[in-house]
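Shown here: the complex without one of its protein chains, the others still in place.
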Amino acid sequence: MVVRVEFDYANARIKGMKSRLLTPPVFETLILKPDVESIIAELENTPYKEEIEKATVQFSGIKCIEVALRKDFTNAFRKILRFMEGDPAEKHIKILLSRWDIQNIKTILRGKNIHLTSAEIVECLVPAGQLDDTTLIELIKQPDVKAVIDLLATWGIEYAKPLTRNFKEYSEKRDLSVLEYAIDKFYFENALDKLSEKSYDDRILLDMITMEIDVTNIKNVLTMIRDRIDIEEAEIFLITGGQRLNIERLITMIRTGTLEGAIKFLDTTPYNFLSELPAHVFRTEKISVIEKELEKYLIKRGISRFLGDPLSIAVAVGYVWAKYNEITNIRIIARCKTADITEKEIREELIYV
Amino acid sequence: MLQKMKKVQVLGPKKDLQSVVDVLYHTGTVQLEDISKTIRVGETLIRKMEIEKGGEIANILVKTGGILLALPKIKDDIQKQSLIYDEVQKKSFPDLVVWTNHVIEELESTTKELATNKSDLEFTLNALDRYEKIIKKILPLESQLPILEGFEVTVILIQREFREVLDLVKNALADITKNQFELISADIDELTIAAVIVFNKRYSEPVHSLIFSQNVNEVRLPPEYLGKPFSEILQLISAKKAKSIGEMAVIDEKRGKLSEEWYQELVVLKKVLQDRNDEASVFGKFGQTQYTFVIQGWIPKKYLQRTKEALNNIFGTRVIVNELDVNPEKMDEAPTFYDNPAIVKPFEFLMALVSPPKYREVDPSPILAIFFPIFFGLMVGDIAYGAIILVFAAFMKKKYKTEIWLQHLMNILILSSIPSIFFGVLYGEFFGDFGEMMGWIHPLTIAGITWNRVDALVPVLILAIAIGVFHVFLGLSLGIINSLAKKSKKHAIEKAGMMVAITGLLVVITATAKMIPEILVQPGLVMIIIAIPLIIYGGGFFGVFEIMSTVGNILSYARIMAIGMASVVLALVANRLGGSMEVALVGFVIAAMLHILNIVLAMFSPFLHSFRLHMVEFNSKFFEGGGTMYKPFRKEKEDETVK
Partner (left out) sequence: MVDWGIPIGAGIAFGLGALGTGIAQSKIGSAGAGTIAEKPEAFGLMVVLVAIPETMVILGFVVAAMMMIMLV
């Protein structure tokens, strides 16, 4: 018997934490609230109470909710990391969390690329991941893409590496997808590398990561079809190591030249739910709708890990995704309230599990 | 037993709602139910009631809570708080809102400013720390270079795997600056090389665009440090850090002062607002039509009349109380309200630790109240131990009057110590065999057996198992009653089949062991054969395995004998060890210590195991649990800190 982290203790706690996640009736109450202020008041009756109260001192409206959500997410994963300190499980959680770091760095780069204001960029960040406020604030302060990358390097954050390496190509082509692809690839390769021992828990996480690779590839393929990218050029934007879709299949998908045609190739995979999307999505080439569906799928699969082996990392994986889902849902509701969207539409946007 | 509950609907004109709620609140008998859970949208004319003022309270509550959290916590001044509390209680609701808004106005902008400044300073400090770290690494390089007027210093970071870039940069620099540059490089950690370049300002632009085009990073520093030597930057950073820390101290001082002034008031306001908020949220449970309100809830049958009268006295026929017919399944949602004599109360508490019974179930607490002390007594079984436990429990009960849970536990111990003394007489134990050695008492002889627990090991074991059979059968019988109450015939048949199977099994075993005539083996087998189809009918194929687990449950009652035995043996050891000492005093001390240890164990272990026999072996035969306790809508006891 190998002495490992005491999953019995840690997972019991995580399950306890999960039991405090908001239930659908609570979300329903939130949806029925007329405005952001009353959502803040309602969150007062949930486990977000303390962070919401703290945040109201400095901020109001959406910003207050976002700050509270980020704090709460941070508290949750710090707590989990504390149970798992010094154990391989810690590595797994960190891999999981870096997904959102990548997402935030990409958001910042994108913002700098099209010269958004700092406030606009902050609004697009997801309140999840490991990068702390200091880092994010300082990154957003930087004047341009290069400076962001340099600051990452200066502060010794590993994501500087792929970005530096591909900066030259980016500055020649003026195409941000070069950098986005580079950092995605770095994340996946790094994750696969860290999980290469293929221990039991490694495999649980690998399953999730390889699925994410599939999802990222599908997104890239569809975008490239929309943007009519040459096959030769397209090939380098694909990431190896996917679960169901190898490079060959992805290339065949690109060759079809239409979104509908490409998605037909997914019929035998778990991603066939995409073909059920209404036809106008494909006609108008609305990739964002498809991306949202894929994201929903990832979240659902992530949360379903919760039903995995109760004495493995699966429980923590499920929890982190469930927590992410919760904060995403709260954000959606809060934002829809500022944009006068009907309750029915909000319900469609949410992801219940 | 549990109280009979009735589901009621209170209907009346909307204008009376507030007063009806007040009456119900004072009567304190109705457990309110959220009506939106029972009506579906569009199904009836009843709509969920909007909470008036609820939003307003919640908003100022959040703000008050926020301000309170932004200020440092200081000691609660109970006296001052209760003065403020009295004053607040005198206020009407609008006045309370005005008061709170005034306090918020007074504090909001200041606390906001302080909190923002503080978090800005924290970010600055964090960022400075990180910049400082990298500068310290590069500093040794820079000190090797001359600092010249009109020259620029730039630091680049290169990943080690791109070491060759360094030469490339050097060559290019030589071209650009016509050899007027200096470059020193060194590894600063496992992954990175830092290089400091000094060149004439004249070439600034081409040099930077060269760096820009390579796989290297420039060290980024806040703009105010650009162009300064690193040693100076370090000094600037530490100066700024010191300044920030100073500013933080000033902020903290200001916060402290605000706390001194406002903390007590804020605590009280928050508490009052919280109460009002809870009260207001009650309205969200009600339904409404255009002119009337609908309140729905559960009420114990015995309070129904009283409540009706209370409403009738004030509102006459304007407000009606309807008793609703609830189909039996829905009765599972009825709250659990115990109706037991006082002696059973502590055992209700014990049940609630795990899960209270559902409304339609048999309440196990009275049975627990009978058997728990008996099991405990059978295990402890010592006159002296029982007496000491009795005295201890009585003492603790008197000493900690406010701890309700302790009161319950001590009551259980008191109730259990009496059978302990009783069985002590049976076993003839007084501090183990000390009483017998002194010739004070002797084990009783009943049914031809002298009930000395060590010698009569097997009879005690058989007694324990027999108790187990009885107890488990009792559980199964209750299971039949519960199943019938829930109209689930299948389960009733399964339980009955189980009883037949176990009886058959017992007959076969005892007959084989020649404890009863051997001829009974066959009838026993017939019983098992009859029982199995019943069990499969009621509980499916896996129900058959339940026979084995039920047998295991019965054997589990052997713990009554085993734990008792362990306790006796420890007592014997105490007496022997104490007796073998040459100095009597030493012997006495040793014996006393061991007996004390044994008593502590005796309070703990038999307690736990008696509890467990009920929760696991007994309850699993009939108990479902998961009921909700009856919680009427009324004022809770006031918090101790305020008032």
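To keep things simple, chains are lettered A and B as they appear, and every chain counts its residues starting from 1.
Note that in this section a residue touches a chain if its C-beta (ideal position, glycine included) is under 8 Å from a C-beta of that chain, and two chains touch if they have at least 3 such contacts.
All figures in this text were calculated on a predicted structure; none of them were measured in a lab.
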item	value
Visible chains in contact with the missing one	A, B
Residue touching the undisplayed chain, where the options are B:Ala558, B:Leu572 or B:Ile590	B:Ala558
Interface residues of chain A (partner: the chain not displayed)	6, 8-13, 15-17, 19-20
Chain B residues that touch the omitted chain in the full complex	350, 352-355, 457-458, 461, 552, 555-556, 558-559, 561-563, 565-566, 608-609, 611-612, 615-616
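Quick note on the criterion: only the chains that are shown with their structure count from here on.
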item	value
Between chain A and chain B, centroid-to-centroid distance (C-alpha), Å	32
Chain B residues within the chain A interface of the complex	55, 58-59, 61-63, 65-70, 111-112, 115-116, 119, 123, 126-127, 130-131, 134, 157, 159, 189, 192, 212-221, 281
Residue ranges of chain A touching chain B (in the complex, touch as defined)	37-38, 40-42, 44-45, 49-50, 52-58, 132-134, 137-138, 142, 146-147, 149-156, 160-161, 164-165, 167-168, 171
